[in-house]
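Just one protein chain is left out here, and the rest sit where they should.
Right, chain A next:
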Amino acid sequence: MKGLGNVIAIELKLALRDPMAAFFALAFPAVILWMKMRNGGTLPSGLPIIEAVVPMLSVFVIGLASLVVLPATMAQYRERRVLKRLRATPASSTMIFGAQWAAHMLLAVVGTAVLAVIGVFAYNLQGPVDVPGMVLAWVLGALSLGAIGLLIGALVPSGRAATVVGLAVFFPMVFVSGAMSARETLPESMRSLGDWTPMAPAVQAVRAGWEGHAASPVTLAVMAGIFIVASAAALKAYRW
């Protein structure tokens, strides 16, 4: 694991220097936040809408970083033989994977922080109520979706294909899982479909932590399970 911190720092810098990645992870969610908050108001439960929008968009950011940006970076690196050059060094594939994941999750942390800052200053954001619960849910969400992103990055043939596959997985998922519109406002049919996506447990757990409810152990276990299975598959499928 030598040099891990170094690789993470450099990969994060590279992601922030990439205009596409920076736009997707930082500016795009902020635009959606603004669109969602144009009417303001409360949810049927009486919850101010900002207290649902910021946590669910934080999962949206995780999804963008891990399902869209991460696989594209990995596939581009393979296509351009960046990975092959790394393979001729003592750096291990586990380290390269770990560093890619960590750098993209730090990108998501930055994106989430942007949302929270806008929320606090523009829309009187109060939460999260249960900070450790929210952080745990966020990290598990990042682990599970990040592992799926690594798997896509390991399987797709090219950088272009990675972007197509990533967006095709990401967009339907954010709509049905409640990362784009609050779950309670979705039609029942959409919600029950969304519950089968790997993003749904992340949305539920992060929002539960935000509002101070205990997250269900099942959602946390599902995320841990997805992480273990998808990351093992990604390591197995990995090509330099």
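Points to keep in mind about this one:
Convention: a residue touches a chain if its C-beta (ideal position, glycine included) is under 8 Å from a C-beta of that chain, and two chains touch if they have at least 3 such contacts; residues count from 1.
Keep in mind that, in the parts below, contacts and distances are computed from a predicted model.
Among the names given as "NADH-quinone oxidoreductase subunit J", "Acetyl-CoA acetyltransferase", "ABC-2 type transport system ATP-binding protein" or "Sigma-70, region 4", UniProt records the absent chain under the name "ABC-2 type transport system ATP-binding protein".
In the complete complex, the residue from A:R85, A:R160 or A:R239 that touches the missing chain is A:R85. Of the listed residues A:F24, A:F60 or A:Y77, the one in contact with the hidden chain in the full complex is A:Y77. Remark: the residues of chain A touching the chain excluded from display are 2-3, 6-7, 10, 13-14, 17-18, 77, 80-82, 84-85, 87-91.
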